[in-house]
Each structure stands twice: as structure tokens, then as C-alpha cells.
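Complex shown without one protein chain; remaining protein chains in place.
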Amino acid sequence: MKVVTLGEILLRLTPPFGTPLSDAESLSVRFGGSEANVAVALAGFGEETAHITAFPKNAVGQAAENNLKKFGVDTRFAVRVQGRMGLYYYEQGASLRAGRVVYDRLDSAFSKTPAVAYRLSDALEGARHLHLSGITPALGTNAAELCRIALQEAKERGLTTSFDLNYRADLWSPEEAARAFCALFPYVDLCIASSDGVSLVGVENGGRDPAACRRAAESLKEKYGFSAVALTVRESVSASFNRLSGVLLGKEFSVSPTLSVDIVDRVGGGDAFAAGLIHALLNGFSEADAVAFATACNAYKHTLFGDTMSASEAEIFNVLRGDTRIRR
Amino acid sequence: MKVVTLGEILLRLTPPFGTPLSDAESLSVRFGGSEANVAVALAGFGEETAHITAFPKNAVGQAAENNLKKFGVDTRFAVRVQGRMGLYYYEQGASLRAGRVVYDRLDSAFSKTPAVAYRLSDALEGARHLHLSGITPALGTNAAELCRIALQEAKERGLTTSFDLNYRADLWSPEEAARAFCALFPYVDLCIASSDGVSLVGVENGGRDPAACRRAAESLKEKYGFSAVALTVRESVSASFNRLSGVLLGKEFSVSPTLSVDIVDRVGGGDAFAAGLIHALLNGFSEADAVAFATACNAYKHTLFGDTMSASEAEIFNVLRGDTRIRR
Amino acid sequence: MKVVTLGEILLRLTPPFGTPLSDAESLSVRFGGSEANVAVALAGFGEETAHITAFPKNAVGQAAENNLKKFGVDTRFAVRVQGRMGLYYYEQGASLRAGRVVYDRLDSAFSKTPAVAYRLSDALEGARHLHLSGITPALGTNAAELCRIALQEAKERGLTTSFDLNYRADLWSPEEAARAFCALFPYVDLCIASSDGVSLVGVENGGRDPAACRRAAESLKEKYGFSAVALTVRESVSASFNRLSGVLLGKEFSVSPTLSVDIVDRVGGGDAFAAGLIHALLNGFSEADAVAFATACNAYKHTLFGDTMSASEAEIFNVLRGDTRIRR
Amino acid sequence: MKVVTLGEILLRLTPPFGTPLSDAESLSVRFGGSEANVAVALAGFGEETAHITAFPKNAVGQAAENNLKKFGVDTRFAVRVQGRMGLYYYEQGASLRAGRVVYDRLDSAFSKTPAVAYRLSDALEGARHLHLSGITPALGTNAAELCRIALQEAKERGLTTSFDLNYRADLWSPEEAARAFCALFPYVDLCIASSDGVSLVGVENGGRDPAACRRAAESLKEKYGFSAVALTVRESVSASFNRLSGVLLGKEFSVSPTLSVDIVDRVGGGDAFAAGLIHALLNGFSEADAVAFATACNAYKHTLFGDTMSASEAEIFNVLRGDTRIRR
Amino acid sequence: MKVVTLGEILLRLTPPFGTPLSDAESLSVRFGGSEANVAVALAGFGEETAHITAFPKNAVGQAAENNLKKFGVDTRFAVRVQGRMGLYYYEQGASLRAGRVVYDRLDSAFSKTPAVAYRLSDALEGARHLHLSGITPALGTNAAELCRIALQEAKERGLTTSFDLNYRADLWSPEEAARAFCALFPYVDLCIASSDGVSLVGVENGGRDPAACRRAAESLKEKYGFSAVALTVRESVSASFNRLSGVLLGKEFSVSPTLSVDIVDRVGGGDAFAAGLIHALLNGFSEADAVAFATACNAYKHTLFGDTMSASEAEIFNVLRGDTRIRR
Partner (left out) sequence: MKVVTLGEILLRLTPPFGTPLSDAESLSVRFGGSEANVAVALAGFGEETAHITAFPKNAVGQAAENNLKKFGVDTRFAVRVQGRMGLYYYEQGASLRAGRVVYDRLDSAFSKTPAVAYRLSDALEGARHLHLSGITPALGTNAAELCRIALQEAKERGLTTSFDLNYRADLWSPEEAARAFCALFPYVDLCIASSDGVSLVGVENGGRDPAACRRAAESLKEKYGFSAVALTVRESVSASFNRLSGVLLGKEFSVSPTLSVDIVDRVGGGDAFAAGLIHALLNGFSEADAVAFATACNAYKHTLFGDTMSASEAEIFNVLRGDTRIRR
């Protein structure tokens, strides 16, 4: 009962906290990618996961693959190709100074690999769920084609599918994104988005108001025929402090508790939310429990350095209980 | 007018902040132990202190001993024995993710050293106060025996004594602990505990309510005949932010101010409280001043990395004045 | 249309966060000096800047000079002399533990260099503004003489001038400082001070009350004939959290918004304020916009490690907009 | 055509180079174990490998498992049990100061796990080769039993087997070791040892003389009926510089080139030799090429920090060609 | 009397010594580029230098520019353009393990900037010498064009010129390189190459034999009409130990002493040689002294981490005197 994810992995280079990128003497190495982050978190919950991607055939690509394997993600369906590793620099924000990402991902090995290079059928064989995000179709025609084929084959094979909008303004225009997303929506069961990212696909922003989020989710569900819609809600009080919640509209409508989080690392929270949600729904949580669990994953991720989390269910439940006493 | 402390010292291994223990590439080295932490803080206040313990005869034991000497704690009454250094891994919490301790202290050199190996009489000769904690009797029959003999001899020699309950659930059951503690109480003058740890010895928890804490302290004092009882009160708002206070019931009942603290390191606050209290009482502070000073020590410790603090009286008074402007 | 600054540069040695200076195994290297910090920030905004100082003729002096050049500050008018680099140790505060500076700057190369050693005329040739601070006259007769000559020549050449009171109690008495400052005031156009530092020169403290700050600024302006007076206002809620604002009395009286800042580094905020103010006034901002911009610089600097900031105007405007979402 | 290895994994804690363990403020984290090191190196060469061990059910055990997975070693046949992670401290030598290991591995989770806890049949199913070392039987009756059963079952299933003597004086006496080894030898095809470690099992040391090594190998082969014997030869010129070679007696007798190596990390060279030899023999290298390849692995490992290497065949061939020019 | 250099600057990312790139958790940040390295070293000798390049308009480009300015290189003639920073990963070799560079420089901002974007005339105005290397024409038509125009204009303005062959096999074929180089040679006065790199342009390798090097230099000089030819000679005993020398054929033929060097960093030695040679020849050193000085620069650079050196003449003379006693 495997979950398959598909997407690019980037090398993330982060200067020390409080040091601008322009003045850094060392950079920490992490690897991340929206869909791979989901795979890592799912593996942490004990799900069998496999990630489909293309690794450059060099030591940096090897490092990226090793990183996935370390967290228990199956990389057998990834391909190894000539080319460069996409990367990004991440300057952490603090207080009233916003964090900043400098992308250097153009012409990456992944973006240049044609869809036919992958053994999609092997990867999806016996799987239960496929997860994609809106970053992948933005990476060019190869990647967009790969998304389409993978979603189609997943549906043909009876997998459930999820898609996280994840619009990236540096990669394409809102119009291009909307067109591409809408082409994929027919194959998507669960649609995930940020509450203020839904306007891209013609739905009024949910903002931070649960009722508006409900309307947004209902519009999305109706307009595109999703079986479920989940929205993340974020109040950026400062770069160091956010309030997080989420809503899920499936058979019913559920709102998660709002969690206040002192931020250790701002990146990857949405992916943790997606992973928590997928895990919860695959394992029979109620919808209310599922969105609460997903939101706790979102918050929990913010307390860890790097793009990914790999925690047990028990640790997430502990967050929901609000128990922050030291455990010994 | 020396203070003597007795107990095990552990190597503490801490991954970088924000990195899970399971993903750490380096660990910082600190040494700690409830009673040794008290000794270090007392030495910082200018008290002459000696710590009784057993160091493994290897480079790690040497490191532990050097660490005590560095802070001015006399180690002449420690013994050096074959065996392993007990240790613990400490994953710092952040925000709504709780911190976590993984102990690896079984079969340590200290726990295997019989009471007769120590020169207790030499150590207590000329001393004024002996401090122990409830961790030591939990470490097996050798250590429990050592506690009993040390407390007895201290009382025979006219020292005052203090005992910090410090129940550790990973080491023994509540019932075992209660039995062991009660056997030692007759030799204890000052009993220190957390407000919600007193139920172990048959007294209703004080929680965070001063009146309930007073009742708990009075019950303890009456039931076990202590000359004074001090309780620490902690509100764990999050792993990054706590509110701390304390009460002291001696000749009168005093409540400290409540101090809000952004947490740099969660471990060792209770020991700093004990050290502050002992220092204050040995130096003629009023009871109200003593518990305020002790609580400020507790809070101050939370702003320093590691298990121990070594600050001057002046620095603690500065905390109580609430002056946080940079000093230059 | 160059800005010239003048003053000593110190090596700053900082232990890791949470580690006392007395227990540090490594120290980070930064360079700072009130006026040089202003120059660095101005260069960040694209101003042409030159800094007048004396560097020791050794590798540490070279490092200090390289550091200024790195940020685009012209060092052609600095001299290189035999002698030692002044330095300071900076123990960062946290929460209710105040930060602490240990100075070791006596007999520095700068303080021993006579005013005649500098080519002041060359440095001021073609410049538009000169900035000094009250630290320099405190460094002895050479430095005091240098301040006087530089301000006189600046006024003769028609430059505007600014002076930041910056009283340092470890360097001289309030009486000495007041006498020295008053001797320089006739050459000063823009006077900058902290709201509670003005009593030094015979004006009632402004504290945190805008009305009182207005009265203080008005008194200063009237008493000493400044064309403008700016005061920084700081509420030290804790060593980790401050509230910052500022007032400017020029042709009108303006109060900045109050910015709440989680502190990454407490040093250099006032210099960032000065730089922001000078930049704003030189570039035709309204007075209200200028003091808001300056206050945002003050706050922004607190989010960066080290004494200096080097940010673009756009980044400061972003702070004023309160947008702390991650930018990608 | 999988290779299976079996043995304990230890956490290795290493102070910075040039700093004594007794004075270290941080320790780097690596994981190692003679047999697991072999598995990692084999995986690096592209062999399918699986490692049988017991991981403690805590974050440290998780880290150890993640470390194996990262390098592509299959951990499905490992068990997860209550207990502690064995560990060792490694103080690197330099020049005329010898390196030093402080073990803390008693009562580890692995040593306490009974042989029946493992699914040996599943692990060996379809495998081609089993590798063990003499450390495992030294870890107590559980581990010794596990060795015996594993070797027996391997032979029954038709696997080839290898055994690296690896005598550890801190774990048992030479007599105990000899007895235990001899009991296992009937199931061993390829015996690996250091040239001066063979006296333990009644054969005259080979030292550094090829002829003597040949005699030692011949005696071993004859005495215990091995199909092949390989000996590593080391000249410890200093802790920073060694000369390494090896001999292999199979169908013929081969001596490797002698490689001079500046040592970056002294640990794990023998395991790299074993891995290189197993890889070479499984892949049809000539015996002369096999022992040369194995010796190059030994030397190569010494240039990398940590217990393990993960290099491609091509990199090892490059060592044998003696080409040390930078590759770009 | 300025020296102008022209070429791309790359971000260099280096894992810790002894750690493979595929296993690194942090990367040190340095900047380098063959010609910029020459500029930095020349600035260290007190030469006025300016570097012509294109920086990406982002924080990484800013860091690269700041790095040049720090060492006193004038960046006024550099342009700032949209695009990515080229970079390379550098895995340091050790002993018999060769170092390795993984380039990721395709489609860099520099390579995409057309020659017309630069103000070459302004940059060369008043300059005395222009230095280029064979890397630049390899970066595409823009860069090749830039080389040609710059050399032409330099000759028209009466500057002397130098060109370091620096063939990079990952960028183009030997045939392409030879063709490009030969097109530029008419504008080159001083040709610099490695003794075994000259075969590229139709001359027999000099290898490590001075007589053969002389023949190679003579052939080059004659064939292409250079006024002087310098060859670097390297014996790669191991990745940690090299022997370095050089020859110079100008009016006479000179051979430098051979210097043995324990390698701290393998990159940038040839650039240091070029800088030393240019500095020596511009400052009237004899040819014999010049090639000795250049070789000492080459060796000196190998003792410093990073691509660049910035040392005084006195430090290089000290190397030639062979005085390695600590200076205090």
C-alpha cells in the first residue's frame, strides 16, 4: 500500500542564522523538494514510499539520493542522468526581516529529462496513492508531460491522487500556471492549496477566515470536481512567529485548531501538511482528526531545520495535546 | 564553611538546535548531574564546594573531572574507578515540539561503586551543608547506600542538609522512589521539589496555584518534619517559553515573583534554584529574598546552554531588577 | 556627493549564543565602530562613503580594512600606523539575562594617532556630509582634536554634519562628555541621541513618551542651535525582545511607528538609525518618512548578527510594510 | 546475488583533530562496525548488500539505521530492540602520538539480543556471500551463537563465507578468541587477518615480510582448510603515515603493491580491504588484481574521515594507477 | 599603472577535508576564477588592479563582488546582470586519493553577457597590463568575443598582455581550444602554461625536465611570436605533496628552484604563479628572480585554503629563503 511521489529535488544552501547570504562563509547542505518532502514525512510515519525523480550522475546527485534513502524513501524508480543539480539559496528571515529564497534551478537535470525516461508503470504498480505538486509542471514541457502521464496512469490503475497547487511566481505566470493546473485537475482527487493561493484558479481567496475558507473550498470542489479540498491558513505575524491552521472539505467541513509556532525553519510546512493529511486519510482518521493532524505536522516542521520532517505519529499527537514539557 | 554535594555526573551530548538526534552529525559535549550542577552554581557565588562522585578512569572521566575543577568545585573526594561514563542525549525542544532526553546511564561507574569506596568523613570534615537529590538513590543499591550513609554522617557532624526530590520515571517506579525518599527524609532539613512532583510522597500537587503550593509545602513539612520546604513552579507555555516561580515555607511562607523566560536550554533550572536557595539561606537572606533569588537563578540558567550556570550574585540581582539593557 | 564618517574601528569577539564569555572555546570575528557602521549601512543604500580612521599595520588591521572595503566603504583616507587594534568582547544577552560588553580599547592605534596624521582636506574634498559620534572625543586628546578639526573644516567647506551623542560610561565621566560635546555642538547640524541619553547635556530625558521626547528635542534644538534633532526610543522588554521607535524634530515634529523586534544581535541599532536618517534626509524623504525609515533600519539591524547592516532601500521599505512572508 | 553481513554497529564519537578527548567541546558523529563497514563499501561498488544487526529502539538507533540506508545497505533484516547503543570514543593520533579508542559497548542492545530474534533464513535467502568478523563472537553468548547459526545456515544454503579475525583485546582473552574462532573456521571459506594477528590461532606472524606472510597464509590455509587466506600488512611509520600492502593465497599466491598513505582517519581500513577483496573475488578479478584492489581500498579508506568508504571501482583503480592529479 | 584582468568568477563550495561531497553537511564558501585570482594576488602585492566580469544581480553575485573588493580589486568595470552564478564543488584530495571538481557553470550570467555590455575602453584607460586565461574563450561566443576585443584594444592602447592557457577539458575539445587560442596569440606578449599543457597548441610537452621545458618554451615563443613564455612544472607525488618549479624564457632562459609543498589547497596555484610573474616583470625583477618569485607564489598558495592568496612581497621572499621558523 505504497505512496508514490514525483518531483524535482533541489540542493538547499543556507547561511548561518542572522548572516546575510551576501556575507556567508559557509552554507549548510540540505535537500528538499515539495513532493520529496512529502515522501520523507510519510516514510517517517511508517508508510512505504517511493519517489520518482532524476538525479544528476555526480556526487551532488548521489548526495541527494542518499538523503532520500536515509529517511527510508525508495529511490529505485528514480533515474540518473547527465546534468546539473538544481539548487536554491535560502536566507532565513528573523522577526520583521522576511526570509528570502534565491533560486538557481533552470536547466536542471530533472527539467531536461523526458517523460519516457521513467519507468512509471513499475513505480505505480501496486501503489495506492500518487502525490504531485504544481511546481513540477512549471519546470518545462518534459516535467509537465511527466505530470500528465503519471496522473493519468495513476487513475487508470485505481490509485487515489493528490495535488498541491504550490504556485511559484519565479517559474511562470499565474495564467500559465492556471492553464496547466486545470489540465491536470481531472485526474486529481485531493486538492491542497494555501488559503490565499486559490485565486489563481478562479476562486476567491479564503484568507484567514474559516467561513471564507469554506466558501473557497466549496467553490474549488464544485468547479473542478475534487473529492476533497484542503487549505492551509497562515498568519505571518513575523518571520519568527506564525499562526497556522487548516481546513478540510471532504464529506464534511472541518477546521483544525490554530497553532502558534516560533519558527526555526520556514520552509516545508505545506509539504508536512500534505504528508500529514495523506497519512491520516489513508489510515482512516476522521476528517476533523485528519486536518488537525496535518496542521500539527505543518507546525511541527517549522520547529526543525531543513525542508523535511521525519517524525512518528506519537510526536504529532503530542503537539496536538499541547504538551511541551521535556520528556525524559 | 564548605558545601558538599554528592551524585553522578553524566556526559551530555546535544545535537545542534533544530536538528533531530536521529539526524545529527555532531554533538556538543557538556557535563551535568543534578547535584554537581548545584555545586558549580554555588562555586560561582563564591561558596567553597566539594563534589563526591566516581569518575571512570579514562579520558571521558578525566573530562568530567576537569569540567568540575574548571568551575572551582573541589574534586579531591571523588574516586576514580574502572567503568563507563553514564551519558544522555538531549534533543532540545522548540516551540510546540517538546525536548527529549535519551538516557544511557545504566551500569555506570558511579552506580557500581560501593559506598565504602568513598572517604565520606574526610569530605564532610569541616563542611556546613550537604546537598543530595532523589536521582542518586535511584541508581541502585550502592548509590542508595551512599546517600543514607552520607546523610547520616552529615547530621551526626551537625551539617544542614538539603534534598531535591527529582523523580526520574525512567529509573524506577513511583512506589520505589517514595519508599527510598521516605527512608532518607529523617536526615533532611530542606526539602526541594517541583510543585507537581510532591504527590509522589503522598501530598497533593501544588500545581501553579500559590495557595495550593502553600498547602503542599505545609503538608510536606508537617508529614516529614523538614525545617523548610521549597517548591518550584513551572508553566510550560511552550518548549521555548516558560513562566517560573517558587515558594518557600520555612519560618514563614514566601512566594517569588513569576519570571517569564525565553528558553535557551531547558535542563538544570531546578538545580540552579536549589543552588540559589542554599546560597541565600547560608548567607542570611530573608526567606522572601531567598526564594526570589532562587527563582531568578532558575530563570537565569534557562538562558545559558548546558546544564550549569556559574554567575555572580550581582548578575542574579540584575535579573530580579528586570534590567535587560546591554551593559557596557 | 559623498558622505564621510570618522572614528575608531574595533575588533568584536563574540562567543556562541548561550555560552558565557568565560566559557567560550571560539569567538566569532566581526568589526564595528559606531561611525564605520554608519558608513557601511550608507554604502548599502548606494551612497558613496569614505571612512577616516587609523588601522594598525598588522594582519588584524588589514582584516578591519578589508571588512570596510568589502562593503564598499572607501578607505583611502585612513592611515596605517604602528599600534594595537582596539577590541571588545560581546556576550549576547538572552531573555532576562542582559548582554554584556567587555572593552579592551585603551591605547589603541587610533587613539594614539595625532590629528595631523590624517589628510582631512582630501577626504572632505567634494563631500556633502560628515558624520561623527560622541565616542571619538572620549578616546583622548588626539581623537578629540581630530573631531574638532574635522567638524570645523566640514563646516568651512559647506558640508552638513551629524553627531550621535553615544555616551560611553566606561570611557569618561558625564561631566567630561558634556563639556566635550558642547564644544563640538556649534559645528553640528543634525544631533542624534537616545531619548534617555539627552540628560547628559542638560535636557530632561524623553523616555518613551512622544510628548516628552518632543520637549527634549525642542530643548536640545533651541539650546544648541541644531537644525534638526533625532531621538531613538527603546523599550527593553527583555534582552530578546525590544520595542523601537524614534522622533525627528526638523522643520516639523515626526514620530515613527513603533516596531517590535525579536533580537538577533543587540549592537549597532543606533548606528543603523543614524545611517537611515542621513540617507533619507540626503535623498529628500519627508521628515516623517525619514524617521520611519531610520527606525526600520534600527529594527532591521537587530535581526542580523554583527554590528553592521548592508541592505537596500527596498528591504527597509519591506519592513515598514510589515510583510514578513518568505520571498521566493 | 546479494552479500549479507552481520554484526554490531557502534556510534563513534570523535573530538576535533589535535584535541584530546579529555578536552573536547564537541564530538563528530559517525557510525561504524567492522561488518557494516564492509557492507557500506560493497554497496558503494554496486553490490546488493544487507546487514543483520539489532538497533536500539530510540533516536540513536534510528540514526544508525538511517546511516546504513543512506549508503544503500538493506536493513530489512535488522531487528529493533530495547536497549542501549554501544559506542566508542576515538581520539585521532598524529605523528608520534598514537590514536586511541575508548570503548563503551558493554551490555549493548546487540549483545543482549538472542539469535532467535533474527530472521536469518529470510536474510540469507537468495544471497551469495556471508561476511562476519571476530568481533561478533566476542560480544557474548548471544552474539557467538548468532555467528555459528548464520555460518552454518549460509553453508547449508551454498553461500560462500568470509571471516575477518579482528581480535579485540579489550573484549576477551586470546585464548577465548582462539577457541571461538576455531569453532567457526569449518564454515569459513575466505579467512582475512592482519599479518601480525595470525599468531592468535597458532600460526607464526607474517610481519611485513612477504615470504613470512606466505608461510603464515599457507599454514592457516592448511591448518583450517580455508579455500583462501588474505593478510593485510601494515607498517606504522607514524600515526600520520603508514605503508600498506596485502597478500592473498588462493589458487596461487599474490602480493599487492605497497601503498604509502598519509592518514586522514586510521579506522576501518581492514574492513575496506575485506570489502575490496570480496567485491573483486565475486566479480571475477584475478587473485593478483583482487589483492591489489583490496589494498587500494584499504589505503583509500585512510584518506576519508569516518569508519566507512563508499567509492566506485573507478576511484579505486585510479589509486592503483597512482594518479593524484586533481580531476576536473 | 594598473593591471586589468578579465574573466568569470565562480562560487566555490568545498566540503570539510576528508568528507566526500556526497556526504557533506556543510560547504565552505569561497570565490575564485583564474583571472580574478591573479587580480587578488596582484592587489596583495600592492598593484592597482581592476577586474572585468559580470556579476549576477542577486545576493550571491553581491557576495562575489564583495569578495573582490575586500582584497582591494576594483570592480567598477564589472557589470551586474540578470542570471545565475556559475559555481563548482571542490572535493579536496588527500594522499593517494585525487581531488575532484564538479563544475556547474553552464549558462552562467557571465557566459550570457555580450561583449558590448562592458565598458572595456574605460577599464583599459591608463592601464599597463591585461591578463586573460584560456578558460574565458571556452565559455561561449560572448566570452570568446570579449577576449578578442579586450586583447585587441589592449594592444592598440599599448598595454602588455599575458595569457594563461588553462585548458579545461570539461568545457571544450582540445581542437576547439587550440583554434581559439591561436586566434588570440597574436595579441599576447607573455604566454603562461603548464609544462604538460603545451601539446595542445602543437608543441612537445616539457614534462618535468628543464631541458625539455626549454625546448617547449622556445618552440612556443618561436611559433607564436610571444615576447616571453613561462611554464609551470608540477610533480604530483600525491594529492598531499607536490614538487613545483617553473621556467621562464624571455631574453634569456631561467629555471626556478624546485619547491616541495605539503598541500593545504590544491586550487589556484597556477594563478598565483601568473600573478607573481606579472608583478615581478612589471617591477623590474631579473628574469631569474621573476620565475623564482612566481614559483614561490605558486607554492605559497598551496598552503592556504581557497582559490586565492593575498600576501606581501616580503612573505614570498621568506619562502624563497626557506625560513619556516615561527615569526614572533
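First chain written, first letter: the chains are A, B, C, D and E, and each begins at residue 1.
Here is the rule we use: a residue touches a chain if its C-beta (ideal position, glycine included) is under 8 Å from a C-beta of that chain, and two chains touch if they have at least 3 such contacts.
It should be emphasised that the depicted structure is a prediction, and the values quoted were computed from it without experimental measurement.
Chemist: Any idea which chains on screen the missing one touches?
Modeler: B, C, D, E
Chemist: For the chain left off this view, which of D:81, D:94 or D:326 is in contact with it?
Modeler: Result: among the candidates, D:94 touches the missing chain.
Chemist: Consider the whole complex, including the chain that is not shown, and state which of C:8, C:35 or C:91 touches that chain.
Modeler: Here the residue in touch with the unshown chain is C:91.
Chemist: Could I get the residues of chain E that touch the absent chain, sorted low to high?
Modeler: On the side of chain E, residues 259-265, 296, 299-300, 302-306, 310-311, 315, 318-319, 322-328 touch the unshown chain.
Chemist: I need the residue numbers on chain B that touch the omitted chain, in ascending order.
Modeler: These residues touch the chain not displayed: 66-67, 69-72.
Chemist: In the full complex, which residues of chain C touch the absent chain?
Modeler: Where chain C meets the chain not shown: residues 13, 20-29, 58-60, 62-63, 66, 84-85, 89, 91, 100, 102, 104, 106-107.
What we mean here is this: only the chains that are shown with their structure count from here on.
Chemist: According to the touch definition, list the chains common to the neighbour sets of chain D and chain E.
Modeler: For chain D paired with chain E, the chains in contact with each are A, in label order.
Chemist: If you take the chains that touch chain A and keep only those that also touch chain D, what is left?
Modeler: Output, common partners of chain A and chain D: B, E.
Chemist: What angle of turn lays chain A on top of chain C when you fit their CA atoms, given in steps of 5 degrees?
Modeler: When the C-alpha atoms are superposed, chain A turns by 120 degrees onto chain C.
Chemist: Let me have the rounded angstrom distance from the C-alpha centre of chain C over to the C-alpha centre of chain E, please.
Modeler: About 41 Å, centre to centre.
Chemist: How far is the middle of chain B from the middle of chain C, if each middle is the mean of its Cα atoms, in Å?
Modeler: The computed centroid separation for chain B versus chain C comes out at 44 Å.
Chemist: Give me the residues of chain E that touch two or more other chains.
Modeler: Residues 20, 22-23, 25, 66, 100 of chain E each touch two or more of the other chains.
Chemist: Graph shape for the chains shown, where an edge means the two chains touch. Line, ring, star, complete, or other?
Modeler: Topology of touching chains reads as other, fitting no named class.
Chemist: State which pairs of chains touch, listing all of them.
Modeler: The set of touching chain pairs is A-B, A-C, A-D, A-E, B-C, B-D, C-E, D-E.
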